[in-house]
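Only one protein chain is missing; all other protein chains are in place.
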Amino acid sequence: MLRPVKKISKVAGLLPGTLVHVGEKKTEHTKFTVIDYNETEFQEKVLKKIEECTSFKEKDSVSWINIDGIYEIDIIEKIGKQFNLHPLVLEDIVNTGQRPKIEDFDDYIFIVLKMISYNESKSEIESEQVSLILGPNFVISFQEREGDVFNSIRERIRNSKGRIRKMKSDYLAYTLLDAIIDNYFIIIEKLGERIEGMEDTLIKNSTPQTLQLIHSLKQDTIFLRKSVWPLREVINSLERSESKLIQESTDVFLRDIYDHTIQVIDSIETFRDTVSGMVDIYLSSVSNKMNEVMKLLTMIATIFIPITFVAGIYGMNFNPGVSAWNMPELNWKYGYLCALGLMLIIALLMIAYFKRRKWM
Amino acid sequence: MLRPVKKISKVAGLLPGTLVHVGEKKTEHTKFTVIDYNETEFQEKVLKKIEECTSFKEKDSVSWINIDGIYEIDIIEKIGKQFNLHPLVLEDIVNTGQRPKIEDFDDYIFIVLKMISYNESKSEIESEQVSLILGPNFVISFQEREGDVFNSIRERIRNSKGRIRKMKSDYLAYTLLDAIIDNYFIIIEKLGERIEGMEDTLIKNSTPQTLQLIHSLKQDTIFLRKSVWPLREVINSLERSESKLIQESTDVFLRDIYDHTIQVIDSIETFRDTVSGMVDIYLSSVSNKMNEVMKLLTMIATIFIPITFVAGIYGMNFNPGVSAWNMPELNWKYGYLCALGLMLIIALLMIAYFKRRKWM
Amino acid sequence: MLRPVKKISKVAGLLPGTLVHVGEKKTEHTKFTVIDYNETEFQEKVLKKIEECTSFKEKDSVSWINIDGIYEIDIIEKIGKQFNLHPLVLEDIVNTGQRPKIEDFDDYIFIVLKMISYNESKSEIESEQVSLILGPNFVISFQEREGDVFNSIRERIRNSKGRIRKMKSDYLAYTLLDAIIDNYFIIIEKLGERIEGMEDTLIKNSTPQTLQLIHSLKQDTIFLRKSVWPLREVINSLERSESKLIQESTDVFLRDIYDHTIQVIDSIETFRDTVSGMVDIYLSSVSNKMNEVMKLLTMIATIFIPITFVAGIYGMNFNPGVSAWNMPELNWKYGYLCALGLMLIIALLMIAYFKRRKWM
Amino acid sequence: MLRPVKKISKVAGLLPGTLVHVGEKKTEHTKFTVIDYNETEFQEKVLKKIEECTSFKEKDSVSWINIDGIYEIDIIEKIGKQFNLHPLVLEDIVNTGQRPKIEDFDDYIFIVLKMISYNESKSEIESEQVSLILGPNFVISFQEREGDVFNSIRERIRNSKGRIRKMKSDYLAYTLLDAIIDNYFIIIEKLGERIEGMEDTLIKNSTPQTLQLIHSLKQDTIFLRKSVWPLREVINSLERSESKLIQESTDVFLRDIYDHTIQVIDSIETFRDTVSGMVDIYLSSVSNKMNEVMKLLTMIATIFIPITFVAGIYGMNFNPGVSAWNMPELNWKYGYLCALGLMLIIALLMIAYFKRRKWM
Partner (left out) sequence: MLRPVKKISKVAGLLPGTLVHVGEKKTEHTKFTVIDYNETEFQEKVLKKIEECTSFKEKDSVSWINIDGIYEIDIIEKIGKQFNLHPLVLEDIVNTGQRPKIEDFDDYIFIVLKMISYNESKSEIESEQVSLILGPNFVISFQEREGDVFNSIRERIRNSKGRIRKMKSDYLAYTLLDAIIDNYFIIIEKLGERIEGMEDTLIKNSTPQTLQLIHSLKQDTIFLRKSVWPLREVINSLERSESKLIQESTDVFLRDIYDHTIQVIDSIETFRDTVSGMVDIYLSSVSNKMNEVMKLLTMIATIFIPITFVAGIYGMNFNPGVSAWNMPELNWKYGYLCALGLMLIIALLMIAYFKRRKWM
């Protein structure tokens, strides 16, 4: 979780606006796909050269240009020139350590956020930076690699399902955001399951590794929080934006994803509280175990130390021949039995004491 | 408490506005009841088909349409069409993971909140989502299942008791909110009792399970807090709303339930502080017990180890026959009694030491 | 401290504005006293029937109507009618679980707050709800029972001391608030003394009960905080109020009690910090004691276990008759003394080790 | 630290504006000194009677009237009358439990704050309340006793050094505030040294008293914080004040002491964090010591318990005469040496085990 920050120092000392990819390289080639549609027409195309998308920019229909892979710097620069993007926007796109944010350049709105997915095989939360450029009749989406949560949107556009084909580019941007945020619920659910599982483990069978697992749960929660908190602000300012790119009818939808974001944040805060409480329970279960160990030691010692002492007494070698005062018990007829009986009585008294103290 | 979130992922990837019930299914059939009244007339009816309620919408009298069960999606959609509700409102109604919120569509106000009840048989707090649509002359209430806290309101309308028959739909919405929030006090009281009971348990007789009970108390407090905190904002914006649906005379009543909400929040915060302190007391009581165990062990060991040593000395087999220096005590007349006496003195000294240290 | 909340559920489900006393019943009968004054005249009277106070309402002089006891609901309702109070105000007066608040109805200002006193005999903080109605030429004060902190004010009015006889009803309301808040300082002082006493106890002689005392100190601090925090807001809005009932010249006095409230809050916050630190000190003193116990055990065991072993060696029964290798020491002339000497040396070495480790 | 609050209850129940000194009495007599100056003239005088200062009030030159001692109530009242001060201002001057605050009466500005000094002999932070009245051509400063941090200011006025002689009374008030706040840095430095010293102590040699010292450091930090936090607000509102008493050219100086205040607050917050961390380190060092003790006990016990058992075996009295199966070792030629060898091997194995566990 601390690693994404690591590579950022690579750009320190460079010109502002110099494009250097920062972050893990997640794919080799950059891939362009365009979906262009209006209420009646629809076209889907994989581009070979980025120059081809110029034609879509001019058209009145809505174009969704999706770019997978942000590592070929010169290609990103070409896109920047074609769509007239500010150099700092390009810098933010290729630098994957961004915090979710929104910036309103009059001609287009730039949004950057995190698409989070759960990698089942590695049991890890994976995070990918998605940058959106919302222009008057186009949306450009930049992703770190192929594979995303947008397939159902593509399907809907293809089948002209729902209202999407009748709406402008701002609605398309909204559906993309909505898909990303809806996906957060899946992560929240996974995390919730891990937390519930952890609670069971805590109660039944905690080991020294348990605290590290709790710590890693906490780190995941902190990581999610860091990704989602600023999102709230992003969507709020999108909703309140007076940009001519956002139509009034879209506001109610933005308010809806704003509510979803708040719900995600709420769940994360609950998780944080729960995970904090777990540390207490863990430490307490550790000290309970210790207590049991101590009790056992005490009982063994408390029963045997006195009776061993009795045995020690009659192991002394005082000479009964010298005087009748020296260890007369040794020559009693039932001396041995008396001694054993004394030991038994001591042991029983001790056990009774433990029962009364509720230690047994 | 973490479970409600679980099913939310079902809707991820669907069209915004697609109705899918999210949450536990709590009833089979949807049931409609209408109470229609003005100052002079009164009518109560169980509807068979939802279309019947159209007539009430037109009438000048106040209509309260109550819907128990939100699982038959097509019925909810029909209601939406008849009353012209926004698709996102319908989505929120059937999705029971909502956070309390208010939304002002010019024609109607949409409020969603939690009705909380204490299930005595399961010793659990149960939560049900209630959605209210406040229109110019009607209120629609959606509940997850039959059974609610509104019976006294129905009685009052039937008997024309209080001012309710003279007032508009906004006053009806207020009474519904008031009934729900008043009910929170019962939960607060139950929780208060459990906390007091727990304090007694802590002092008298805490077991390893106690911490888990404290943890579950804490979870309940967090859950309540999550349900009530946003409610404050909801009622505050209802009070400040400039909607033409809210009459000025209702403001003082809304301020009153606002105060109640603050009181509930105050109590919950006090509970949180108290429950946090309990963890300290619990951990301390655990370590006090451990201390007692340790003290006992120490006393037993401290008394017997030295005197067992004395017994060990006189159990040695040095040959008195070789020289007069070898264990002459064994042949003393009162050797045995001296040895026993020595042991007694050691034991008494030890006990005196413990008394002085206040360990006994 | 958690109990006042308990009875609140009694009103859940009732009509808003229905008068039901909520809280502990602290007196039997309701008692009315009126003090009526202007710069030149003065009149004090115990009323038999509440209707008698109507005459005072009309008069130009300032009337202070004090009501002890809020349990005879019908009487409170009569007062409400005579002074034209809103039903919700009456509900708040008889419901003693209120949070301090202020409400401005154009004709009068309604203030509710807590009068706190320290019951020496029970060593408990006691709290009583005081409601004030500030009208154009009258102040009505409702108290739960007889006995209050207003005697010096009565004396001042009787003796025409200070500026009070020259001022309007808003100044009277201010003096009542001032008396209540000044009284908080006494509670703060008591609490400060208990905290100092507790600090001494902690250092000198803490027992398992100490933590419960700290917990109860903490509860008292939380309770005080809950009573005083909202007061700050109340007085602040009284000061900023644009009501025609508050004269400009009173503002500086209100600012003064505002400052006092802040001082009280400051002290409470300091107490909170101090009390939190005490838990650490307590837990540390417990573990210090445990350490001492452990050290003693270790020293006893460390000294005696080795020398007991030596005694065990020479208690073995190997037959010296079989060979010269079998326990020749037993037949040495000074064998016994050598063994004792060896034990002494071991013990002294151990003690030296402890001294070096600073354990003794 | 909790004591200043103690005496405050003395005034509860008195008339607002009644002058009663609250706090420790720090000097016997009240002493008046006046410094009167303008760009060309300078006069310094110790007054015998407070009435003499009237003449200075009229003059155009700037007069600084310093009053040491606030315990002769009648003198304070006379000053109040001469300079037309509000009774509540006088009350605040003699009541030394004030929180730093500023109040703008149109004719003068009243500022109260704490002058803090470190008493080397008692190793205690001492606090003295300073009240300033800034009028059109005078500044009155009230101190609890003689001795202050203003000597360098007096020197500068006498020697006409710096810009002070050319400026108005607001600049004089600023220099007084500046001197007091600069002095806070000395306290911060002392506290910083104590904290550093404590860190050394913690690492090298912590005793049960250490926690109490940490606790007292914490109390000092809380006390300083309480004195300085409100100061920030005071100076901020002085800077933003639109009073005609503050000239625009003074604003930049006020901003400067505002920055100093923020610096002091920053340092205090850092101290708070550091001191909190110390408690953890202390508790950990205590438990480390305990661990060492436990390890020693375990090693002694683990080595000697098994070999003592071996010795016990051969101390048994089974009769070798009855059968060859009964303790034949006793009659072996090298039986004794074998037994000793066995013990040695056991002990060495144990020590090897400890070495592997890194306990030795």
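Letters are used for the chains, namely A, B, C and D, taken in the order the chains are written, and counting of residues starts over at 1 for each.
In this text, contacts are C-beta pairs under 8 Å (C-beta built on N, C-alpha and C of every residue); 3 or more make two chains touch, one makes a residue touch a chain.
What you are looking at is a predicted structure, and each value in this text was computed from that prediction instead of being measured.
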Touching the hidden chain, out of D:Asn38, D:Gln212, D:Thr274 or D:Asn331, is D:Thr274
Per the touch definition above, residue among D:Ser55, D:Gln82, D:Ser123 or D:Ser152 touching the missing chain: D:Ser152
Which residue from A:Lys59, A:Lys78 or A:Lys226 sits in contact with the chain not drawn here? A:Lys226
Interface with the undisplayed chain - residues on chain A: 1-3, 5-6, 8-9, 11-17, 86, 88, 91-92, 97-99, 101, 103, 208, 211-212, 215, 218-219, 222-223, 226, 279, 282-283, 286-287, 289-290, 293-294, 296-297, 300-301, 304-305, 307-308, 311-312, 314-317, 320, 327, 329-337, 339-340
Contacts of chain D with the missing chain: which residues? 149, 151-152, 156, 161-162, 174-175, 178-179, 182-183, 185-186, 188-189, 192-193, 195-196, 203, 252-253, 255-256, 259, 262-263, 266-267, 270, 273-274, 277, 280-281, 283-285, 287-288, 290-291, 294-295, 297-298, 301-302, 305-306, 308-309, 312-313, 315-319, 322-323, 325-327, 359
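Going forward, only the chains that are shown with their structure count from here on.
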Could you classify the chain A-chain B contact as same or different, where same means more than half of all interface residue numbers appear on both copies? different
Between chain A and chain B, what is the gap in Å from one C-alpha centre to the other? 26
Could you check chain A for residues that touch two or more other chains and list them? 315
With chains as vertices joined when they touch, what's the shape: line, ring, star, complete or other? line
Interchain pairs in contact, sorted by label: A-B, B-C, C-D
